[in-house]
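For this depiction, one protein chain was excluded, whereas all remaining protein chains were kept in their positions.
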């Protein structure tokens, strides 16, 4: 629906890069790029899970949503827009992990006293059947089986002003959005803050409920394939996205009321700039049709 | 899914009451009941719109989500649960109204300065085709037509401790929840605070986006039919509901983070008490499956 | 500093009323007035403590910040301003009570799990020495002795629109503000919503820290003396006050950021209307001189 009109038809054939990561980052920042790619190129790569464990379920890097990348996209300049189509995202190992208890900040403060300590639970992931099955320890849920809905919890571009933003949190640049809508088939738009945009990807979830209220999705390593485009001269302020049914904006902030403000404002801008609707047109439309998902619950933790 | 097992099989045949309101309330409170009904009874009645206008589009009572009722349900006692099945809700006039501009509190504070003053827009409502069509003034949206999704914005039971809570706001007793999920076919559960529960109904919307971000749905008078049951000895803390697909809880509070806390806590209680899941079972389930709608944006306005 | 210019010089000598309460209210609302007084009159009365216990430490009414009153002030009309000078507030018994543990909502959610259950502690109150001394149970604090600073936690006028607002909470009408600045010598201004204003007073604290973070001050019954004036034709939106050093405004809301917005906006209005400062003048002044106390932490509790 959003008219993606990259500034140029790629002059050379679009390449597909196979990239095997050898190191990871737990901040999103202007780190040294691992690969330079062109507007229109596709990357096939892999991500470790949030605890830093790879496809063999072995720890290869410290925990904390370690990121693969960054990828330098030629031609992406500050105040322009990077388009990332998530082509494929699928688990590359049969075991995923979730925490066992809701976070203290999503229940009433007095109720928080009832919460037991967090433990890790294992899920069996089956790409064939497209399911995740609760494995152990044993619970009353038995072999609870839910559909796979593989997504990236944390990805984004290097932020402005030389910031290195922890992969525990999120902002205008993306980051730890933990939004279950960010699945294969979705196109995501990021504001560009530094030359080359510097895209980072990581924190795959085999499935996740809204708001990641236990503090994890089903954490797992992933194979990830994505294709990038640049929209020259187009400036946006917050991540945007589109899938077959929706256009959407992502407001990453605490408190939730502020996230609502960011997402709503960005949607008004979008409807104004690309659909020609003024504030009254857009309000009439959104007022009766807008839907809010819970965008993020990312909790900034004290060490 | 929720096992509705009223305390008794109604001993007498269940009655259907046709009730024509003659006055309305803009607080939800232990007002004098307009009708006493039995557990299992059905009521067919009507509601005026948020501005106090009736089926002829004529003002009959002051503005502010005026409520029809309250209805006294025999056998409902404090610390028990009132079950309200919304049997039918449909507009009884062809004209609805919306405000024209998003509320200042759902956009970035600096962006709020761009918002023009609110005006009222008219929509044509057609029960036959099941549509609402933007009528006037003219906008770039032309004859924007959307599906009808008739709902009650404000309804609930008399609150605790002799409170009279404005129909501009919402709390444990329900009230101005403005939740688009409260449509015909849904069963709603309310905590009971006073003998007879004292159910109030009003504030019909022909359709509404999440969060009622322009401060209105398509405001309209309604025909409403509902059936009540009492669950003796069952205590809940926040409104609950179920439809063909979901069970849900409603947390009415500001800020949104607190609404999330109330709704999540109430769902944990529900899963524990009626589904036998402990906190870990429930967390494992919700963590990967929970969905959050934006429950309410009800803005408490300074006069 | 604020130019109190009541509409008229009282035509009759100002009276002092001694009022002995016989019943109390746990909502602030248009209850039947207990006394009608004139502009300029003084009332000497007493209040029970938050638990409903009187000067003999005996329960005489249900708990929950029971209010003495309401007092009908002749000549006070909606959209005008009631001026209440707190002449004297002092404990009328030697025993006060506090809760023993901070509320779960003022500590980090994860930390809340460490909090033990609330108990009541006793303090000895000595008007002669002007001190409160921790009595029992025994703690490492020994006979902790702090200065008396008697204040009213909950008082205000009947709210708009027929609301009956619980004395557990606060809003434009005042209510459970729990602001330690509301001591003898202070003049408080309330917006008037109903004829006669209907002033309620209660919830005395012998002393209290900012934000009443344990959920209580030192709860105690009080002798209270106040004098009322009416400012005809003057409309305010939130409570205001002044003491020997400050003028101040009181924003009662959750979250705290919204309380800040209400209080700041009301101060801007005040500086504009009564001191002739435009928004830039007022901003320059407040920007470098404004002080924020934490106005309220009143927690709305689920039953």
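So that you can tell them apart, the chains are marked A, B and C in the order they are listed, and the count of residues begins at 1 in each.
Just so we're on the same page, contacts are C-beta pairs under 8 Å (C-beta built on N, C-alpha and C of every residue); 3 or more make two chains touch, one makes a residue touch a chain.
None of these values were measured; they are calculated from a predicted model.
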item: Full-complex contact with the absent chain, from A:92, A:127, A:160 or A:227; value: A:160
item: Full-complex contact with the absent chain, from B:109, B:233 or B:276; value: B:109
item: Candidate in contact with the missing chain, chosen from C:200, C:229 or C:262; value: C:262
item: Absent-chain interface as seen on subunit B, which is shown; value: 103-105, 108-110, 112-113, 115, 255, 302
item: In subunit C, positions touching the absent partner; value: 98-102, 105-109, 111, 114-116, 119, 121, 132, 134, 139-141, 144, 146, 207-214, 216-218, 254-257, 260-262, 264-265, 268, 276-294, 297
item: Missing-partner contacts on subunit A, residue numbers; value: 26-27, 29, 64, 160-166, 171-172, 193, 237, 253-255, 258, 300, 302-303
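Definition applied: only the chains that are shown with their structure count from here on.
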item: Between subunit A and subunit B, centroid-to-centroid distance (C-alpha), Å; value: 34
item: Junction residues of subunit C - those touching two or more other chains; value: 255, 302
